[in-house]
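One protein chain omitted, others in place.
After this line comes subunit A, so read on.
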Amino acid sequence: MVLICEATSEALAGIGDGATIMVGGFGLAGVPFGLLDALLEGGARDLTIISNNAGQEENALALLFRERRVAKLVASYPRTSGSIWFETRWQAGEVALELVPQGTLAERIRAAAAGLGGFFTPTGYGTALAEGKETRMIDGRGYVLEDPLPADVALIRAEEADAWGNLRYRATARNFNPVMAMAGRLTIVEIRRILTEPIDPETVVTPGIFVDRLVVHDHR
């Protein structure tokens, strides 16, 4: 059953210190800005954040770094122009970084969602990002063993939902959101609008089974 919340603060109830939180988005597209603002206001600290980027300027994810709420970031590209707060905290040694190739990041999240114990990928074989990891030759090619990447909470941005929690996305705001929605032990989704009629089953992207809480928040 999906819980439809009135406010972003209600949607985030129960997130405590030390939580591991996945955050959807690529650049500024598909970022759950309303949920991130509520996470900041909620005061949780010592967080592990899993996100492709590290936020930009003075909004959303960047503010969590500015306010020293994050102990560790797992990301592929935490250096987008304007990502000053992550960079500042990282340079001061106040936040740890686990750098993961982008496709490996997506697939590690999927492995966690799909109940897999890991997978072998050719990405990164023979590079610094594979150091210390188990490798295997498969059909004459080198592969690296990568672990699943689970999270306590996934914060997701979608375009629209129905009362069953089925989701659809818009353009490149889709990015990491569907796979993170599958992987969060608690998945909280910010949507632009909730539909009164069910979504056509043929066009559902994320089925409602993966969604725990919904809240309408339009930042456009």
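Criterion: a residue touches a chain if its C-beta (ideal position, glycine included) is under 8 Å from a C-beta of that chain, and two chains touch if they have at least 3 such contacts; residues count from 1.
Everything below uses one rule, namely that contacts and distances are computed from a predicted model.
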Original post:
The hidden chain: which UniProt name fits, "Sporulation protein YqfD", "3-oxoadipate CoA-transferase beta subunit", "Heme exporter protein B" or "Cytochrome c biogenesis protein CcsB"?
Top reply: "3-oxoadipate CoA-transferase beta subunit"
**OP:** Based on the whole complex, identify which of A:5, A:35, A:70 or A:106 touches the chain you can't see.
**Re:** A:106
Original post:
Hey, which subunit A residues sit against the chain that's not shown?
Top reply: 26-30, 52, 54, 76-80, 86-87, 90-91, 97, 99-107, 110, 121-129, 142, 169-179, 205, 220
